[in-house]
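Encoded as structure tokens, here's the structure I'll be asking about.
Note that one protein chain of the assembly has been removed; the remaining protein chains are unaltered in position.
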Amino acid sequence: MPAREKLNLLKKEFGSALLRADVPSDHLLFIYVEASAIQAICRHLFRVLDARYVISIGADNRPYSGKFLVSHHFAFDAEDLFCGLLVELPGEDPVIDSISNDVPAANWAERELSEMVGIKLNGHPYPKRLVLPTGWPEGAHPLRKDTPWNEAPADYDEKREFQYDAAPEGCTVVPFGPFHPTLDEPAHFRLYIEGEQVRGCEYWGFMAHRGIEKLAESVLTYNEIPIMAERICGICGCVHNVAYAQAVETAAAIKAPPRAEYLRTLLLELERLHSHLLWVGLACHIIGFDTMFMQCFRIREPVMWIAEKITGNRKTYGLCVIGGVRRDLTAELKTELRSVLSRLEAEWMVIVTAVLDDRNIQLRTKGVGVADRALVKEFGLIGPVARAAGVAMDCRRDHPYAAYDRVEFKVITAEDGDVWSRLVVRATEVFESIKIIRQCLDRMEPGPIALEIKDELPVGRLGLSSVEAPRGESHHFVITGENNRPRRWRVRAPTYQNLQAVPRMIKDQQLSDMTISLGSIDPCFSCTDRLETIDLKSGTLRVWSQKELLEMTRKRER
Amino acid sequence: MTRMVLGALANVGLLLALAPLGEGALRKVTACLQSRRGPPLWQPYMDLLKLLGKEDVESGQSPAIQRLAAWFSLAVVLTISCFAPLGFRPPLSDAGDVILLIYLLTLSGVCSLIGGLAAGSTYSLLGIGREMMSMIALEPLFAIALIIGAVHAHSLRLDAVLNGSVYATDGFPWAGVLMLGVMAASFQAFIQRAPFDISEAETEIMEGPLVEYSGPKLALFKYAQMGRLIIHSALFVALFVPWGSGFVFFWAKVAAVILVVTLVAATHARYRIDQAIRFYGALLGAGFAALALASIGF
Partner (left out) sequence: MTLLAKFHEALAGLKAGRVTLPYPAEKRPTAPGFRGRPIFDATKCIGCAGCANNCPAREILVMDVCQEVRILKYLGRRCTYCGRCADVCPEKAITMSAEYETATDAVGDLSQRLELFMSTCQRCGRCFEAPTPLEALKLNGYRSDDLEHDRWVFRSKSYFKDRTVEDVPIEFD
């Protein structure tokens, strides 16, 4: 009973600071604590009990309880337990102590909740604006319930410029992005270079804001949100789709039928296949090896075709509704899927055997972008980045969901924590995914694919779900609400954590290694940037002349 | 006199006509290895025409010098073509000697340095930094090859040197064979193809020295690059693969060299500048050893 044991441990240690506990299941623990004790309790969980930091969430609960809510989530991977520490803050002038000094991984999450919900932080080491655009006025907090979802603040200042930190002594500044051939999505890394060595960098991101969380709370309904969730990302969309559905199902204590769980598992693994094959190709392209890039994409294409046959679209599968899935798998599709997998396995085996012997690729990727076990712990790194450093962490095995408790697979790890190890981990996981899909095809029993939900879902319940995306753990948190939509939905994509460690990974490495180091965490900026709607449609059209565009880019460079 | 001028123009015309074809063949073979159809063979001609027709945008710190650098790079390559054997004895081969050829080859490398410096943007400065480091290590190699030929042929005349003179010793041509190995290993770096296309790494520094060039200036630089592929292959064949004669046979040998270049370029990842410099350093050591061997008669 891991939940009860941890609760008792914490009660012994902190006694009166724990106000209330909800134990919805053996694997889920929500504790409401005093605001003054939150730092100490988080430190205890992170350092003494060696929990993994997942995310911090802010919510505006004023219409329902008159209070603001802050939740810090931790995971105990060895015991399949998620622990949420919730603090209720007064509706007027909410303030909370920052935990980022003890838990460095919480840096971004706290900045985000501070500016989106308007909760003041005490003692944050780097309280700079993270998500909202530069011209956004102070005091306008989008995720508050009194801010409409299509708010376009009148005092938005589009001329305000981003304030960069000061560069260290003796370094040239090399701007990397937002437009760069290597980046798929806009992001800005301001590199401080000495000669060819990178001495540090500043990250300015969140340029692809789309306002999905606010839309989900205000406009969409429970069954419409999965469609939007899968558009958070163009590569791991199915993950968000399933994680959201599972979070709501956890909150409402619903279990999807077994066939639906197998189908979800199958499509999640199919997505992992396409994502890893894409990544290996992309990594080779970054180091200048375009032939391998073409080969990986050629081998990957049948996966997209079979996904189109199964779900109706190459990538946006539209898989889940609350309580099940929307489409079933016919017998012909099963046979076709098996043959696609055999062909894929044979071709990929040839490529992997060749690449493992290829010293040319190894020279560019060994010892580059190293993230060791200490960095993994400090920043809460997840996914292949953590597994390549030797930390055997995988949500499919540690916190089983869907049908993962009914299939066998290995968790692949490597030792060195550099880009080469990540490449080996991802390339080998392809074979494990193929094995899992085959087991699902064998073990799936006929039956219903979705529950018939006759009543309204219960209101005010907390639910969370972690799904192992190809990039790491994708964690969704839902508070169910009225009017057929959630009160709060928080998406924590894996790149959100992994990106925070990139400045450390590229420090004291060469400039040429910067792109492959960044690429090796398999960054998905769309996943990371999902937050805010900016309604700038003033209706005027501005045509920029080439001279003006140049002026704009030169201003940023200097 | 008029024969010399007409001959020089013939060489220039031949190079201008054939250089994009060489590039087109390179792209087609690369596409085959990548399971693609690839662009048609005459695509580079179309690309150059398209670039020449674009607006000549002035970006970068010193547009006048940028324009000069673009013209200069093509002009230097065309000048070298007057001295290089393109299947027949070069028309101006009496007008210069090996020293002039070495000078012109180095000058063609300097042109892109000037181009990058004139552009003055962060990425172009990074690119020319890499190119400067490579040039210091690489340019001596071709020079050493020509000098070994000159030592063996006891003359600095171009037609004496540029026909396999590296092998012209009494016994086994140790210096020649060693230099053949060194040149073969460094050939990709001279024409800036993978794995040594470091100064113009698109995915790292956004084309390096060429980042502020577009339209007609870029067309000139690209034309010069394509020309350099043909020129270097022709010089390599003339120095190291002298067997067989005749116009057609010469171009067959050059085509074979380009094929090998393509295969290597398509199957390798780009190296980092520090790894490349170490490699060039080793080659430079071997080159000096070959020069020493040549001077004592081997």
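Every chain is named by a letter (A and B) in the order it is written, and numbering of its residues begins at 1.
The rule we apply is simple: a residue touches a chain if its C-beta (ideal position, glycine included) is under 8 Å from a C-beta of that chain, and two chains touch if they have at least 3 such contacts.
These numbers were taken from a predicted model, which means no experiment stands behind them.
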Option touching the unshown chain, where A:36, A:65, A:335 or A:353 are the choices: A:353
Hidden partner chain, touching residue among A:298, A:338, A:366 or A:504: A:298
Per the touch definition above, residue among A:50, A:165 or A:308 touching the missing chain: A:308
Where the unshown chain meets chain B, residue by residue: 32-37, 263, 266-268
Contact footprint on chain A, counting only the chain that is left out: 150, 152, 218-221, 223-225, 227-228, 231, 291-292, 294-295, 298, 301, 305, 308-313, 316, 318, 326-327, 347, 350-351, 353-360, 482-485, 535, 537-539
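The rule is simple: only the chains that are shown with their structure count from here on.
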Complex interface listing, chain B residues touching chain A: 30, 33-36, 57, 59, 121-123, 126, 129-130, 194-195, 197-198, 201-206, 266-275
Complex contact set, residues of chain A against chain B: 172-175, 180-182, 193, 196, 284-292, 294-295, 298, 360-361, 363-364, 510-515, 546, 550, 557
